[in-house]
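Left out: one protein chain. Kept in place: all the others.
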Amino acid sequence: MSPFALTPVEIEALRLSLWVSGWAVAVSLPLGIMAAWVLARLRFPGKSLVDGVIHLPLVLPPVVLGYLLLVLFGRRGVIGALLYKTLGITIAFTWKGAALASAVMAFPLLVRAVRLSLEGVDRGLESAARTLGAGPVRVFFTVTLPLVVPGIIAGAILAFARSLGEFGATITFVSNIRGETQTLPLALYTLTQVPGGEWAAMRLCVIAVVLGMAALVASELLARRFAARMEG
Amino acid sequence: MSPFALTPVEIEALRLSLWVSGWAVAVSLPLGIMAAWVLARLRFPGKSLVDGVIHLPLVLPPVVLGYLLLVLFGRRGVIGALLYKTLGITIAFTWKGAALASAVMAFPLLVRAVRLSLEGVDRGLESAARTLGAGPVRVFFTVTLPLVVPGIIAGAILAFARSLGEFGATITFVSNIRGETQTLPLALYTLTQVPGGEWAAMRLCVIAVVLGMAALVASELLARRFAARMEG
Amino acid sequence: MLDVRVKRRQGDFVINAVFRSEAVGVTALFGRSGAGKTSIINMVAGLVRPDEGHIIVNDRRLFDSTMSVDLPPEKRRVGYIFQDGRLFPHLSVRSNLTYGMGLAPKAERYVDFDQVVHLLGIEHLIDRRPAKLSGGEKQRVAIGRALLTSPSVLLMDEPLASLDVARKAEVLPFIARLSGEFSIPILYVSHSLEEILNLADAMVVLDSGSAVAVGSIEDLMSRRDLQHLTGYTDCGAVISTVVESQHETAGLTHLRFPGGVLKVPRLDAYVGAKVRVRIEARSVAIALVAPEQISVQNILPGTVEEITPGNGSLVDVRLDIGCPLLARITPQALKTLDLRAGQQVFAVIKSVAVSHGVLWRNGPTEAFE
Amino acid sequence: MLDVRVKRRQGDFVINAVFRSEAVGVTALFGRSGAGKTSIINMVAGLVRPDEGHIIVNDRRLFDSTMSVDLPPEKRRVGYIFQDGRLFPHLSVRSNLTYGMGLAPKAERYVDFDQVVHLLGIEHLIDRRPAKLSGGEKQRVAIGRALLTSPSVLLMDEPLASLDVARKAEVLPFIARLSGEFSIPILYVSHSLEEILNLADAMVVLDSGSAVAVGSIEDLMSRRDLQHLTGYTDCGAVISTVVESQHETAGLTHLRFPGGVLKVPRLDAYVGAKVRVRIEARSVAIALVAPEQISVQNILPGTVEEITPGNGSLVDVRLDIGCPLLARITPQALKTLDLRAGQQVFAVIKSVAVSHGVLWRNGPTEAFE
Partner (left out) sequence: ARAAETVTVFAAASLTNALTEIGKLFEEKKMGGFIASFLSSSTLAKQIENGAPANVFISADEKWMDYLAKEKLIDSSTRFNLLGNRLVLIAPADSKVGEVNISKSFDLAGLLAGGKLAMGDPDHVPAGIYGKEALEKLGVWQSIQGNVARESDVRAALTLVELGEAPLGIVYATDAAVTKKVKVVGTFPEQSHPPIIYPAALVAGNETQVAKSFLEFLKTPQARAVFEKYGFSVR
């Protein structure tokens, strides 16, 4: 076998990482945009608190966050037990949990980027759309959202990259089970824990870097295309 | 002693966390703004590479990054040895290393936020400043920079928060030395590793949350003041 | 019909304007920079909320603080042409134009896409993005976008400032016709007297947030006390007339007015059409005997009513030729002719000089098809 | 002095303009929307790079592709008043105004802060931020900001469009004086004939990116082949005159021109001052016998030179009264008077009708101090 061919373990970790990060971004994107909108546009008592809660994952060490998730979403946790009882869904110790952990960790990055973009949107354009007969919802989807595309792209790539690299919260929340929760960083960790695993670890490291780079380049291309359209 | 008073250990960790995060942000802010400017405004071959390298800390698990830092900045590392020989500076195992690790981890967040803001700046205003007699550097400082203040605030708070929560890279790179490198998350981790440390860990957790929230609220106030000035 | 009574405090500036305009057509909002024109238009559009008052357009109550009525902008069906353009940068010119088109109830659409695009001369821009349009091109797209919503009231904030004269001459009659044919009230801000004369039926003069004068163009434009506000030193009489007959070979149209017949260069209007003409005081000469063998077509007998010092060193003479007419002459002429009130004179008016003030609405119609 | 030869392709649009204007004063850039006016001004300012050509202002070579000269914008010392304002939103009005002031070499500053602020009527806005200014207020601040850099060339892209008439009448003479007193060439884009007449010495007519006509206002404005480009259906003669005498009580100023004396309402100008007047063709009547006992002050003998069909159904008659003069009359009048080339006639010109075209530069001076 060529030394460049991926081993089954590597492929498994790669596939899982993509899957988990993809889901993490997909699920948190709409929520993140909503949260960003609320923070950028509304004024309400307790806004600071909401803002704080969203940023919490950034301030707390990932391991602590993973532990909190475990306590909440574990089989014995408040939410976990409920989910299991009502829907039969187990989150802890499954890839869903890994996605949840990644999403939570990446959420503040996503929200910040979108919010920053939102705050830069010319409100005059929104007013103009209103006078043209579009209700607030339509204005949001036809004017606001397209104008914050750069922020959404930036947020999504930050979130995706952060998810790819997520380790502490994941390992604490969903453990390190191959094929189910052992994403690239976890596989990497496992390899560093065994003697002589350096070479294999290095390979995984390279894979992670390549993956991150590819995502990045894709996002740059997307952003450039968007910018070109605006100038077009 | 009142149960709400902080213990000396807590105070030490708190002080160190603030110190390390403060330095991390202070040092990376100018660099981050520069990098953001280069990425937003210039086109050159290898730009994707630079972009990739900046985002690397996001994709890689912190522990791997800590390891890389150790290899580079350790006493025997390429850069570390040089620094020690020429300037007598040791970075590994000191708070400086903790700050470095935090800065590196937070750098992509900072750069992204500033870049996003930069890309939203109306280039027409810069042109206008040029025709008024300001050279590119003056334009940057008197027009561009003030207009990206929202991005800088957002970037700085993300970086600061990320630094406060930084764990994996720090512990790998500078170990867990009380009073020198044992920041809040490291102290917290230590406590969670012994059975029965939960209560103390919880206290630290609350401290970390309060600290993060305070920073956040401060940044919001700053941003609001800026927005008010623009409308004023 | 417009009925506006709004109060609002913004910063140090207080808007407290009351005006009613019964006119079906165009109401000009006139006032110096910073008088509050844009603010009032924003209130009508629903983009800015008055502290109190009411806004009623054609019997639709858009806002009323006492009755807690406050329609959102999208329900007001205004076509707003903004002072600052506001094209959507992420949409092509076509998508900008059609943005509001589909949102108007089908039954109420009365503006045709192709016609508007052609009229505004933006066919070749249709697939471009706003960022690369010139200033005037942007403004034309903005006009088209607002018109295409088939609005039930048009708000125009200096819409034609960046259009060239030829384009203006095409767009003005179109707007006038919209207002006339579909009974769309138009609130029109402009600093150009020419545009206002050509378009407006009524006028509201604003000063520091208050409506200091409201009335017909005919009345207000000859009021000398408003001159410091309008800034126009040219005053003149505005006369409502009816087309009496067309004279193809002579190149003249005869307009009947209370004092007789006014001959003007040929207008493309049917006999019986109402035409409003403005005769600038500076174009009217006064003669004691009717001049002969002269190219001037209108030599109308009348009586001197009043002589007042005019602008600068000049003298304004009010004549009665069946309706009021203003003539502005030099003190030298006043002395030579020895004019006194009650004296019988002739008003000498070049027909060509009159044409300028013909109301577009009822004027040339060839631009319409 | 301006010497511009630029080529540039932007999208489908090609700019290929060559013009020289020896005039020290104001050069008007005229052309329909999208003709390339802003693009050319941007090249002069250094914001857009021509593909090839050269730009020379007052002997300073700002750009030359053959000599690889390309001064950066900040070295060009242009005062650019943008079509779209571009105030700095993060700075107060005061800081906007002073932004470029300190950057001009001390020795070369010739514009005074207080004077400009007063002239533009923005004293009360000085501590506000641009976001809350009205459209006209913004534009005035933008004008002030550009003027305060004490530029060595002024680029004005429709600067006065959103100013009210009274303000315009104050600002125009100031700009004219700047140009005159400090020999600052001005490149001026406007769609307003009035502004151009009042300000400009030379004119460049642009069409689809090319300069199709370059010359003095006097020449170009009476060229009928340019009418479809300028869009002005009013043509007229522009005559250069000198103040001969002032007649206080008669309220008249006598202006000497090649054909004799023209009487106009009193001008506040010293004897000997050069004054340019424009006499619109529609204000000139033709008589076969000199009318008497009439308020008209100027009844000048002349010869019919040429009779051409004018705008619409009208007829343009070129007269020679010592200099060319245009009269626009109806076909009816042509028939009645039976005009033929070579015929001796009288041009009847109301003095009041002339005043409109007096050059501000050399006109009223009281606004200056």
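Each chain gets a letter, A, B, C and D, in the order it is written, and its residues are counted from 1.
Here, contacts are C-beta pairs under 8 Å (C-beta built on N, C-alpha and C of every residue); 3 or more make two chains touch, one makes a residue touch a chain.
Please read these numbers as outputs of a predicted model, since none were measured by experiment.
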Contacting the left-out chain in the complete assembly, out of B:Arg15, B:Lys47, B:Arg76 or B:Arg225: B:Arg76
Contact with the hidden chain (one of B:Leu6, B:Val38, B:Ile177 or B:Met202): B:Ile177
Which of A:Arg15, A:Lys47 or A:Arg178 contacts the chain that the document leaves out: A:Arg178
Residue ranges of subunit A at the interface with the undisplayed chain: 67, 70-71, 74-77, 80, 92-93, 171-172, 175-181, 190, 192-196
Contacts of subunit B with the absent chain, listed as residue ranges: 67, 70-71, 74-77, 92-93, 171-172, 175-177, 189-195, 197
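As a working rule, only the chains that are shown with their structure count from here on.
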Chain labels contacting subunit A and also subunit B: none
Approximate Å spacing (C-alpha centroids) for the pair subunit B, subunit C: 61
In subunit B, residues with contacts to at least two other chains: none
Set of subunit D residues in contact with two or more other chains: 84, 128, 132
Overall pattern in which the protein chains touch one another (line/ring/star/complete/other): ring
Of all residues in subunit D, those that touch subunit B in their complex: 45-47, 72-74, 76-80, 82, 84, 86, 88-92, 99-100, 103-104, 128-129, 131-132, 145-146, 149
Footprint of subunit B on subunit A - complex, ascending: 48, 51-52, 55-64, 67, 108-109, 112-113, 115-117, 119-120, 150-151, 154, 157-158, 161-162, 164-168, 185, 188-189, 192, 205, 208-209, 211-213, 216-217, 220, 227
Subunit C-touching residues of subunit A, taken from the complex the two chains share: 122, 124-125, 127-136, 138, 142-143, 146-147, 149, 229-232
